[in-house]
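Only a single protein chain was left out; the remaining protein chains are all shown in position.
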Amino acid sequence: MTNRLDQCNRMAEGGRIDRSQPLTFTWNGKDYQGYQGDTLASAMLANGIKVVGRSFKYARPRGILGHGAEEANALMQLGEGKETIPNPRATQIELFAGLTAKATNGWPSVDFDLMHWLGKLGGKMMPVGFYYKTFMWPEKMWMTYEKFIRKAAGFGHASAHPDPDIYDKLNQHCDVMVVGAGPAGLAAALEAGRSGKRVIIADEQNEFGGSLLATKESINGQSAITWVEQVTAELAAMDNVQCLSRTCVFGYFDHNFLAALERRTDHQGMTATSGSRQRIHRIRAHKVVLATGAIERPLVFANNDLPGVMLSSSVATYINRYGVVPGNRCVVMTTNDSGYQTALDINGAGRTVVAIVDTRQQPSGRLFEAAQAAGITIKTGHAVIEARGSNQVSNALIAPIDASGENVTGETVTVSCDLIAVAGGWSPVVHLTCHTGSRPKWDETIAGFVPGDSDQDQYLAGAITGEYTTLGALQAGAKMGALVTASETSTSYACEDESVCPPQALYLVPHTKSVSRAPKQFVDFQNDVTAAGIALANREGFESIEHVKRYTALGFGTDQGKTGNINGMAITAKNLGKTIAETGTTIFRPAYTPVTFGALGGRDIGELLDPARHTAMHVWHQQHGAEFENVGQWKRPWYYPKGNETMQEAVNRECLAVRNSVGMLDASTLGKIDIQGPDAREFLNRVYTNAWSKLAPGKCRYGLMLKEDGMVFDDGVTACIDDNHFLMTTTSGGAAGVLSWLELWLQTEWPELEVYLTSVTDHWATCSFSGPNARNLLAKLCDDIDLSAEAFKFMDWRNATVAGVKARIFRISFTGELAFEVNVPANKGLYMWQQIMAAGEEFGITPYGTESMHVLRAEKGYIIVGQDTDGSLTPQDCGMDWIVAKNKDFSFLGQRSFSRPDTSREDRKHLVGLKPKDPTVVIPEGAQIVPHAEVTIPMPMLGHVTSSYWSACLGHGIALGTVKSGNHRMGETVYCPLADGRVLAAEICSPVFYDPQGERHHD
Amino acid sequence: MLHIYCPYCEEMREEEEFSYSGEAHIVRPKDPKSLTDDEWGDYLFFRTNPRGLHHEMWHHSAGCRRYFNVTRDTSTYRIYETYKIGEKPIVTGEKS
Partner (left out) sequence: MTNMYTPLHHITLPDTVADAGIVMREDKLRGHLNLRGNPEDQAFTETVAKVLGVALPLQPNSSAEIGSTCIYWLAPNEWLLLVAAGTQDQVEADLRSALMGQHFAITDISSGQTLVNLAGAKLDELMMKSTVYDCHSSHFPVGKVVQTTFAKTGATIYKCTDGSFDLVIRRSFADYFFLWLKDASEDYGLAVI
């Protein structure tokens, strides 16, 4: 398609765009041309595009308001398909060849929107709090309403495809972090950089310079741009300075920690061709200099949302930085001197300034005189009280107002224009200071909020403090740069006269009609909040500014009310008869501008989301087709399917192999803590429920660990290596927690105990083989110790040589069968596993996984801490009173809690066995246990099923569960109602289903 | 993100290296058996949870694995001091 409007607003020269590099882009399906150096917004304005979207609530046409992060209207749907990005602001999108963008809303199009007509008709029908009032009743209908509202309103849509880009993060550290590279930031960074300190300076724009990129001022007798280029070059040449352009510091957190988003390739295309598209810098700074500048406020007047109403400073920026004049006949309304410069810039660009409308009664001074000299009509003590036009501004209604700014005092005249540039004063960008909890304070002299007291080591320079002159910003920057580097002197600067005439604090422009009857006067463009809406909220009793914000949605958009908040607060204050200082402000939260989820995730996605821990034998398990289960961060073999086996078939086969011959489990993941020191026994006495004083070297013992509240916390077997040396094992998932817990007691309560703990979890690899043939198997590999049942008893351990490798063999069992655990240094774990598998071939040795381990131990009624217990069961609740010593000298951890009334109740939930009445049934784990088969709600809840399996060797389902007073209900029938309507009956029984006498493992 | 001085490593370290470990200076009763249920319950469950100055334990879990104490303002997150186990805080909020 042809270039529809052919850059009708582009100036022949000027600006920081490269006219030799034209770029074609597509907006709403039509092709246009811009230049390298344009933003999408400047290119759209160059092409005369006025309507860029429809408003959120009333679907009114909206145009570009600003030129940067403050933009409330120009939200784009950028790109298409899987690359599409919802809601970036056109003012922050750098133009690239082939860029495609659409409006985020408007149906059937932004130029003609059906919702708009609903909005027009429904203006009175859609007051503030409309959604709360209308759609909340009846409650059940909300789901229906919501679908409709979400479709009609709202902005862009996210891609449903995986993000094609990658994102990464850097951890940065510096002495001085400078946020913002305008005059103040550059001056500060220069000072700090020259001192040799490690400095980072970041700015969200594509190039450094900030406001200087759009000014005609001079610094030290040369053009501001020249100064910017010199300083930028000097900083870039310093090894100790990192210059980050296109990098928005979006969060400021405790102790001078900042987060910044660098857009590395967004300006080149939709996706990165190599490397990361965006990068988050996590910055820890000793000192922070905030030079974040200020944002101009619009004024609140009737129809001030019509396309063609723009911020005055933005108009100047489009002219000076991008060579675009966004209108032909312009009215400038101002409450301060800024508007005059814009008028002069428009005039200088050869377009018509219809009038400067200054709300001040008697402005004077340098710029006033310059405008007069340029022959520009100046209407003092006047205001634009209303804009008119169908889809864009075509007229401005101008009327005289009184000095208070509250009343129209005379006749209204209508002038024809297509651009109204509005200069309503400046709001310092205090956002980052708010992130750390600092509350901004109102400064009457600049009529704006400035940063309040902060606990951070932060320094402020330039417009963020209300210092709006270039010279003032440069000097403040240099001073702060010197201060943070403890330098006595700082560079001095010279600029031309920047004297200003005091501004007028005006927010809501009066109209000939009352606020409720005048055409809509918008405060928050993104959320369609009007002056009348705020007034209504105030009348309805919303007085706290935080309440007003939530009720009206003021400042709730993705722009966080950068342009609207102050006006809204001022209007609220006036309605309530208070000062702005009394009303106060809401505070801003991170992020300053929206951050993509991709960037927040960084590389911690997919396989890198959470570390997978592997044992020394992991490769073997993979090669032998294991399915894996997550146990904490460990990947443990779950089962080893053969051929087309189902999981249940594989588990049945594995379990039967253990019961009938021999099977082997990789038990390396168990936590292992090496305990050394003369007080090791005493230490064990204190942290375990049972006694350790008499455990002899060569012996092992099972231990139960409690928290001080008496609840089971961990369990495992501990071996006595020698009198002063023990090896403790913990659960796989609990290892780190147990070590920290034990260290806590040693370091804080019992420093007198001579004990050292060292984690050896990763050092030892453990091959655990079980079954009637376990001894026969071991005998093939180990001949330097007596393996007979008499010499090597159950719960003994031995140093021995297995397959030529020095090993520790533990005769312990978690399956109820004769079992040995061969421990070798993990470097030899894979070798040992292979040797045992080879030697076991004649016995049909079967590797088994955690699922079979669970079945085998459940058949024996052995608990798994964390599955059968949940931090609310005592040893007694678990039926393990036998392991609680009654007469230890030291009151072991948790002991005192046994006699607390709640812990000693008889009707606590007890861990019991559950045998399904229907032997073919396996009750789902987690099933609730109730006393009756007939389900009536509510009914008493007795407990739940914690473990449940099919027992291949018993030929029926088995389960463990907690049941109220379970120990006293043996033989009773309870019921498990399931979500599918079935009610399964089960008999309460002993948790030991298999070999209750323990003959097999004692063999 | 806090920046915490480990009194054992004698360096400022990032919060990621540490784990929070609850209120400091809670001493385990010497003879738990002699305590009433209320007294034991106080030890088990009750914490001061102040707004403002708080002495708390941290664990340098990814570093030297030592526990130590921190005096921190729970509303501003300012850290006034860190000190070793067994030492007394200097900043207590009480007038000296």
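Letters A and B mark the chains as written, and numbering starts fresh at 1 in each.
Note that in this section a residue touches a chain if its C-beta (ideal position, glycine included) is under 8 Å from a C-beta of that chain, and two chains touch if they have at least 3 such contacts.
Computed from a predicted structure; not experimentally measured.
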#### Entry: Omitted-chain contact residue, chosen from A:I85, A:V324 or A:A765
A:A765
#### Entry: Which of B:R13, B:R28 or B:R78 contacts the chain that the document leaves out
B:R13
### Query
Looking at A:A826, A:A839, A:L893 or A:L914, which makes contact with the chain not pictured?
A:A826
### Sole residue of A:R539, A:R603 or A:K642 that reaches the chain not shown, by the stated touch rule
A:R603
## Note on the structure
Interface residues of subunit B toward the undisplayed chain are 8-11, 13-14, 16-17, 62-66
### Query
Which subunit A residues touch the hidden chain?
168-173, 198, 274-275, 282, 284, 603-604, 607-608, 610-616, 618-619, 634, 669, 674, 676-678, 754, 756, 758-765, 804-805, 825-832
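Just so it is clear, only the chains that are shown with their structure count from here on.
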### Task
Could you put a whole-Å number on the gap between the CA centroids of subunit A and subunit B?
28
### Query
Where on subunit B is subunit A touching in the complex?
1-3, 14, 19, 21, 27-28, 31-33, 35, 37, 40-41, 43-44, 57, 59, 61, 65-67, 75-79, 85-86
### Message
Quick check: in the complex, which residue numbers of subunit A touch subunit B?
### Response
171, 253-257, 282, 284, 437, 455, 708-709, 740, 743-744, 747-749, 751, 891, 895-897, 899-901
